[in-house]
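Note that one protein chain is taken out, while the other chains of the complex remain in position.
Chain IDs A, B and C follow the sequence of writing; residue 1 opens each chain.
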Amino acid sequence: MKNTIGNSVTLTLFGESHGPAIGAVLDGIAPGIKVDEGFIAAQLARRRPCSPTDTPRVEKDEFSILSGVYEGFTTGQPLAIVIPNENVRSTDYEKGIARPSHADFTAHAKFHGFEDPRGGGHFSGRVTAAIVAAGAICRQALEAKGISLATHILSCAGVRDEDLAGCDPDELGGKISTVNAKSFPVILDIEAEVSAGILKAREQQDSIGGTIQTAVCGVPAGVGEPWFDSLEGMIAHAVFAIGGIKGVEFGKGFAMDGLRGSQVNDSLRIRDGKVVTATNNNGGINGGISNGMPIVFNMAVKPTPSIARTQQSVDFLQGKEVELNLKGRHDPAIIRRICPVVSSLTAVVLCDALALRYGTDWLAAR
Amino acid sequence: MKNTIGNSVTLTLFGESHGPAIGAVLDGIAPGIKVDEGFIAAQLARRRPCSPTDTPRVEKDEFSILSGVYEGFTTGQPLAIVIPNENVRSTDYEKGIARPSHADFTAHAKFHGFEDPRGGGHFSGRVTAAIVAAGAICRQALEAKGISLATHILSCAGVRDEDLAGCDPDELGGKISTVNAKSFPVILDIEAEVSAGILKAREQQDSIGGTIQTAVCGVPAGVGEPWFDSLEGMIAHAVFAIGGIKGVEFGKGFAMDGLRGSQVNDSLRIRDGKVVTATNNNGGINGGISNGMPIVFNMAVKPTPSIARTQQSVDFLQGKEVELNLKGRHDPAIIRRICPVVSSLTAVVLCDALALRYGTDWLAAR
Amino acid sequence: MKNTIGNSVTLTLFGESHGPAIGAVLDGIAPGIKVDEGFIAAQLARRRPCSPTDTPRVEKDEFSILSGVYEGFTTGQPLAIVIPNENVRSTDYEKGIARPSHADFTAHAKFHGFEDPRGGGHFSGRVTAAIVAAGAICRQALEAKGISLATHILSCAGVRDEDLAGCDPDELGGKISTVNAKSFPVILDIEAEVSAGILKAREQQDSIGGTIQTAVCGVPAGVGEPWFDSLEGMIAHAVFAIGGIKGVEFGKGFAMDGLRGSQVNDSLRIRDGKVVTATNNNGGINGGISNGMPIVFNMAVKPTPSIARTQQSVDFLQGKEVELNLKGRHDPAIIRRICPVVSSLTAVVLCDALALRYGTDWLAAR
Partner (left out) sequence: MKNTIGNSVTLTLFGESHGPAIGAVLDGIAPGIKVDEGFIAAQLARRRPCSPTDTPRVEKDEFSILSGVYEGFTTGQPLAIVIPNENVRSTDYEKGIARPSHADFTAHAKFHGFEDPRGGGHFSGRVTAAIVAAGAICRQALEAKGISLATHILSCAGVRDEDLAGCDPDELGGKISTVNAKSFPVILDIEAEVSAGILKAREQQDSIGGTIQTAVCGVPAGVGEPWFDSLEGMIAHAVFAIGGIKGVEFGKGFAMDGLRGSQVNDSLRIRDGKVVTATNNNGGINGGISNGMPIVFNMAVKPTPSIARTQQSVDFLQGKEVELNLKGRHDPAIIRRICPVVSSLTAVVLCDALALRYGTDWLAAR
């Protein structure tokens, strides 16, 4: 399905970095969800470059909802959002010269030179603005059903934020609120230190990677499917859409290598008449299905491939090796800006899984 | 789609651990692929318990191909494989007692008590035998087109195998052959040491996790889709079907946290007239699309949840806490047996992506 | 998806006429549906040749449910049904000679000679036995929710049965029961006359077509989707799987040509506090969505292509024209046997649409 994800609820993306607009169609969403354009704008602002750690290319992100909303509520019909591109400087890009670790060469291999090369074209992170906008509607719908989520920087520049995998479920809601209230998505007081690390990379004409973490609370037990529509599989499928994400792990993930079953098995207990687990090493998912505990997963974010240093590359149109000195405007780290994108994608996937489970109306039912 | 994955080529799973049979339907596969039942049997043997490090439950895995093969070749029509269950001891399982970190409780939350609880029912690793069998056909088809792959234990019990992410592409084919020729899937001479670590866990009534790695060589540049059908997303979606896998990373993955763009960007070079990258930190995929380099990804395998120690759990039917002493026959580590499953799933995903790109006939074209 | 249909509830088919078995996987069906093997067998019997109007090839249709049923109820997991082929006479078929209006030549064009040619292979009507079996489970689930359906011969051999499009909704349930209780699916007392027409065609070494009609009562208003998952589109997609069906019309269908809006618009009225229509010329569907009235649609059934007369054809392997004298065992009309197949397919589609609307559990909820 290429640019569409989901079964009961689907998200379709379109647009290129330097074309007239990017956008998304969100379909299958329940009728009767209140659409708060201010919340959408706020999420777009969280994704927007806004600090010295980001690219100087700033877009206003003025979105238009073309369909699917009537008198402030979703109609249940496809909701199309369009965000015009405005601040475009196409002369910064040169066709045929592949930027290392970008999709220039693979796009050419696939699209035979018909791809729009300006600013990465359809592969540009610019397209994630549409994800943020569409997902913001899903996030608000989930919140109205008691399901909240946030994505924060877990680790960057050698600084580590609180790991929500071990957080007491009763306190998780508060942490999620904390992250969502801050423009720099961290829990602990580490913004200055992380920013300093990112700026240092920029000074050195370099970029920096990191790890982000998403936590969701309020998903009831029994959501997701065995085997191929496991929550893990569906979430991973969605977030790997983002070119900068190179790893996804649930719960303790790769840290389970080196541990024993007796150390990572989550004992089951009963609290207030409800089955819970004493620990949450499985990230809230067993056999692909939610167990009622918080869903927690981490993602590896690669260093932004665009760096100001001279790089070895090729001109694939002329078939020769070249030295590349990138112009254009770039982020030394996308780790802050990627967080609302992942939250939005996760919200879309959860709406899909919940709609399949409880029917298309459930999300708006009171 | 729950138990079906794929678009052009699809794989559908069915069966329960202690039911009459498990099986799979593989659809969309090209007509004219030679089906070598010996190869299928050999792959099933690689998944089968066969050493002191595995469960004592041994099935013969005598499969029947019910359809889709005529005179030794695929017909292009759905290929159904059925593997009867034989060695079943259902009395080992007790309904209502959730085994920690298994799907017993989540299955109950989802299926309301109608799930087959015997041996994990449909959630049992037993179902992966059907994946291995169906995927074996895809693997052979890929090999005929010059695409080979293997999955090996990258790390377990503190022992580490060679990391194929850094392997010279010209030598990778040989390493893949090496892994596929051994019953214990490792490259270096570490079988004894890994086995000892696993057996030690068993002696201590415990289990052990690890990391596995899949490497694929021969995929041409330009396969996969931007955004939602990225190769990373499709592969991750497939392998997260396996309950024991809790993380997937491509190329350097989570190790990119702490590194700079200048350290991980893959420079492009020209070798023998072909665009290559000097390193392969992106695991052969940029922007979701293959770049012609080997595709390499790692997966976190959790310690087998079934351990012989007393565990804290609940009887969710009676709503009370219990102490659980597991009977039944279990693996102290599934890490060896999971390798052919992942290879088969990867082969199915690749056949799907290739069929979409080059048409349904391509895989069998000469 | 080739051999799979549906979104929330899916049906996957496999098997060839003269292979070891045919079968189906039904996935996404709610847990807790009682599975009555006697009802399945009864539906299979309705499809089976049983009278002078049918082919002399009779299969016992002894089906095995391999998965998805536990202690007599669906588990919510994929339900695989296998029906072995027994009464096989492959020598009746000759590769390369295309039977007119069969799929022999198109199968060859698509599968390049790797298709199983025996008895039509995967294109054989034999595969519909698996549809009947899987759909029987859906039909019983629907009945438990007050939704009943039947398919009858509306017209054949110049004889016409009662048209249920005009039937008083209060009487429709009774007519549906009548059809389902008879081995020859008609409402009026026309069996002898229709049978005589069919037998006359056989005597003349010929075959005969007709029109069948499906009626469903009890579907609530609001099921189906606008545009591409309209109930009409989903039902038509499913029933056109049957090679012998060459037309589908809802309500008055093609008879609307020549009529005026004032003649066919269905006035809305209120009866017992419920919105109803005074007539049902739209077959219970407006804008793709059920309106609460009976869903009624007709299908054109072509004369069985296998006839005993000499026909002009080609040997596509040798590229020459031939005269064809068909051997083998054939039906002079498939119109009786196709009825339970269409009912089963319709039941699968309805379960899918209802599951999307009301969630996966709805069908078994009490």
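Basically, a contact is a pair of C-beta atoms (placed from the backbone, for glycine too) under 8 Å apart; a residue touches a chain by one contact, two chains touch by 3 or more.
Nothing here was measured: the structure is a model prediction, and the numbers come from that model.
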Pick from C:176, C:307 or C:342: which residue touches the chain that isn't shown? C:307
Contacting the left-out chain: of C:209, C:294 or C:340, that is C:209
Kindly note down the residues of subunit A that lie in touch with the hidden chain. 1-4, 7, 10, 12-16, 19-23, 25, 27-28, 31-32, 64, 66-68, 70, 73-80, 82, 110-112, 114-116, 121-122, 361, 364
Even though one chain is not shown, subunit B touches it at residues 7-8, 77, 226, 356-362
Over the whole complex, note the residues of subunit C touching the chain we left out. 1-5, 7, 11, 13, 98, 100-103, 105-107, 109-110, 122-123, 127, 155-156, 158, 201, 204, 206-211, 220-230, 232-234, 236-241, 243, 245-270, 273, 275, 277-278, 281-283, 285-292, 298, 300-307, 309, 311-314, 316, 319-321, 357
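The rule is short, and it goes like this: only the chains that are shown with their structure count from here on.
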Using C-alpha centroids, which chain lies at the maximum separation from subunit B? C
Please decide if copies subunit A and subunit C contact each other with the same set of residue positions, more than half shared, or with different positions, and reply same or different. same
Intercentroid distance (Cα basis), subunit C paired with subunit B, Å: 38
Starting from the mean Cα coordinates of subunit A and subunit B, work out the distance between those two points in Å. 26
For subunit A paired with subunit C, centre-to-centre distance based on mean C-alpha positions, whole Å: 45
Flagged in subunit A as touching 2+ other chains are 7, 226, 357
